[in-house]
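The complex appears here minus one protein chain, its other protein chains still in place.
Note that the chains are named A, B and C in the order they appear, and that numbering of residues resets to 1 at the start of each chain.
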Amino acid sequence: MNPGMNAALNSGMAPVATPWFFYVLAGMAVISGGLVITLRNAVHAALALIVTLLSVASLYLMLYAPFVTGVQIVVYAGGIMVLFLFVIMLVNIERSSKEHRFNRIWPAGLAAACVLLALFVSAFVKGRALFADRGMPLPESSNTQQIATMLYGEAGKMGQYTFAFEIASLLLLVAILGAVIMTKKKI
Amino acid sequence: MSVYKDDQTSDASNREHSSLDRSHLDLDTPDKTYLDSNELIINMGPQHPATHGVLRVILKLDGEKVLGTECVIGYLHRGVEKIAENRTYTMFAPYVDRMDYVAAVSNGLGYCEAVEKLMNVEAPPRAKYIRVILTELQRIASHQIWLGTHALDIGAMTPLFYTFRDREEILKIFEKYCGARLTTHAFRIGGCQYETYAGFEKDVKNFLAFFAPKIDEYEALLTTNRIWVERTRNVGVISAADCVALGVTGPVLRASGVQWDLRKAQPYAAYAEFDFEIPTGTNGDTYDRYLVRMEEMRQSMRIIEQAVNGIPEGPIMGKVPKVIKPPVGEIYHSIEAPKGELGYFIVSDGSTQPYRLRVRPPSFVNLQALDIMVRGLLVADVVAVIGTIDIVLGEVDR
Amino acid sequence: MAPITTLHYLVVAAALFVLGVVGVLIRRNVVIVLMSIELILNAVNLNLVAFSRMWGNLHGQVFAIFIIVDAAAEAAVGLGILIAFFRNKETVNVDEIDLLKW
Partner (left out) sequence: MPNFIMSYLGSTVTPGEAGNQFWALIYVLIIFAGVSVAVIAMNWIERKALAHFQVRLGPMRVGPHGLLQPIADAVKLMLKEDIIPAEADQFVFWVAPLIGLLAAFTVYTVIPFGPSQAVSDMNIGILFMLGVSSLGVLGVVVAGWASNSHYPLIGALRSSAQMVSYEVAMGLAVVSAILMTSMNASGTGTLSMIGIVQAQQQQGVWFIFKFFPLGLLALIIFAIAMIAETNRAPFDLAEAESELTAGYHTEYSGLRWSLFMLSEYAAMIAVSSIAVTLWLGGWMRPFPNLLHAPAWDFIFSLFPGLTFLGLAAIAFIGTARMPSHSFFKIQRIGLAVFAALLGFIALLLLVAAVAGRSADTSLAARFNEGIGYVYWFVLKVAVFMYLFIWYRATWPRYRFDQLMKIGWKVMLPISLGVLVVTAIVGVIAS
């Protein structure tokens, strides 16, 4: 805690009102999430998804996970969504916007999802005590460094997730190759 | 893997088809063997920054790759050839200036010489020398406009302003000589209307001294510029055989390796008396055409220098009657305009007006090569190739 | 206003998850189905990060990063399949993807 913060607290100014921020961000995430699956136009849906992603990124920030926030913005909002928009434009046909949005079995799908929701709700209601806020403060300033230590390990020692990290890189490589091969017209 | 049938029809064959067969190019119905939504038909022009006027090119694209083109012309059609039939030979002369309006002097030269040939008169030597000097100055000016706009199409803004700055000096000479800068109407049938003004030789020599380092300046900006070389080398390649088959002339033909220049092949005016070289290229690509034109500017300077040093004294007007009434007959006369062979075919019925006048404009003929030059290239190359063919729509549409 | 607990985040995550599942089940456009999968993955991520905060260690965040990597791979391959499919059938509707070979 630095002097400026102390002074701020002493002078009666509370830090940022976190509950408000949470409700606003959560509302944005859920509402635009709903728009993603209901909007007819794919580009509109993609824009809604970007709003969801950014809201969720902000929620990460509230959970003291700044590095995940950064990765979410760079990879998801900046990378994957541009890819999505790119593909939507490539396959942009007017026909799809005039057709039915939902498939024939949509009532069944909706029912299944409702069952899932009911499951979640019952789990939360029953297991409320499990999720009590334990109020563990995470060190925000060394967050990136600690994640790095877990991923890469410290001097002379392999990290806990180094092997998994390597496998993830292999997964990406395979995905790149797969994408290239599938989209290439002649091999 | 032969699941995708497209490759046989669209990509690989484009290069082989660089003959004149246009049957595979069907712009109206989409290619049935290839269900690709990427296939896009785009109108480039008539209002487009890079089509040098009102050329409309219908592009059939696969993504950015050009599958075929179709030129739509006529937006600047003024019926020049028809107008000729209702004007006397003298009255029609200013009209030819409006065809290739960036090389008006060359147009005038071709027309005047054609009528002279029809009437069997000849301009006096001094007039011929003046004609050569002005025409070669005009060639430099035309190439300057070509260079500026071509570079601008490829994205280099600066050469445009340099070339226009230097072209100004040529236009000043024109203005001092005949009062007009663009549509000069400099020559008359039988010679020249005006004697050179006092200090004409000095002005021309000053220009030569002024311009020599400027060409180096253009070349410093472009010739070894990596981006320029990458954008132009192997772009818009056309073989000598295709050029000949299509009737392409001028720098485009010479860049493909054919040493054909009417100034040497069928000398007119006073060209037989000068020593100059015909630059040729080897690959027939955009870069070669660029080099050929740059060298042509240098050769033009050589011609001008010789002409201005050896300009004879004497009359400037031949023995031409007041009313021009050529004998019945027909004539075809062509000159090497900056853009290629500019020919005039005149049919005379013995009256004061041509019975039929037909112009063979270099831009119009050269434009035919656009399709086989750009097929298989990208959209950006279409712009570069239109620039390198060096068309003027006033001449294409007439 | 009550302080925000882990459960709050879990509820948001559950809502996003269900929305994603609904999207996957009922939409016809493959692109939107893929986007719904991204929603599901995000819901999972939110859970993991919330639990990471709850337990006071970073394992959850590391897992979230792995899931983002996975999402990138999934999007690349999924969209690749989509383009290959679209090129042949000119449609992006899931219920028209009914041939194993064409």
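Keep this in mind: contacts are C-beta pairs under 8 Å (C-beta built on N, C-alpha and C of every residue); 3 or more make two chains touch, one makes a residue touch a chain.
Remember, it's a predicted structure, so these values are computed and weren't measured experimentally.
Student: Can you list the shown chains that the hidden chain touches?
Tutor: Those shown chains that the absent chain touches are A, B.
Student: Could you tell which one of A:F22, A:F67 or A:F102 touches the chain left off the display?
Tutor: Result: among the candidates, A:F67 touches the missing chain.
Student: Out of B:D216, B:E230 or B:D349, which touches the unshown chain?
Tutor: B:E230
Student: Among B:N86, B:N120, B:T158 or B:Q193, which one is in touch with the chain left out?
Tutor: In the full complex, the listed residue that touches the missing chain is B:T158.
Student: Can you list where chain A touches the absent chain?
Tutor: Given the touch definition above, chain A has residues 2-5, 7-8, 11-13, 15-16, 41, 43-44, 47, 50, 66-67, 69-71, 73-74, 77-79, 81-83, 85-86, 88-90, 92, 140-141, 143-145, 155 touching the missing chain.
Student: Please give every residue of chain B in contact with the chain that is not shown.
Tutor: Spelled out for chain B, the touching residues are 40, 42, 48-50, 63-64, 151-158, 160-162, 165, 221-222, 225, 227-228, 230-231, 378-381, 383.
Everything below uses one rule, namely that only the chains that are shown with their structure count from here on.
Student: Identify the chain pair joined by the greatest number of C-beta pairs in contact.
Tutor: After tallying contacts for each pair, the winner is A-C.
Student: State, to the nearest whole Å, the distance from the C-alpha centre of chain A to the C-alpha centre of chain C.
Tutor: Roughly 9 Å, centre to centre.
Student: Residue numbers in chain B touching 2 or more other chains?
Tutor: Where chain B meets two or more other chains at a single residue, that happens at 4, 37.
Student: Would you please write down the residue numbers of chain C that are in contact with two or more other chains?
Tutor: Correct list: 86-87, 90.
Student: Which residues, counting only chain A, touch chain C once they are in their complex?
Tutor: 17-20, 22, 26, 29-30, 33-34, 36-37, 42, 45-46, 49, 52-53, 56, 59-60, 62-65, 67-68, 71-72, 75-76, 79-80, 83-84, 87-88, 90-91, 93, 95-96, 99-106, 108-110, 112-113, 116-117, 120-121, 124, 128, 131-134, 136-138, 143, 146-147, 150-151, 161, 164, 168, 171-172, 174-176, 178-183, 185
Student: Help me check something: in the complex, which residues belonging to chain C touch chain A?
Tutor: By the definition above, chain C touches chain A via 1-12, 14-23, 25-29, 31-32, 34-36, 38-39, 42, 45-46, 49-50, 52-56, 58-59, 61-62, 64-66, 68-77, 79-84, 86-87, 90-95.
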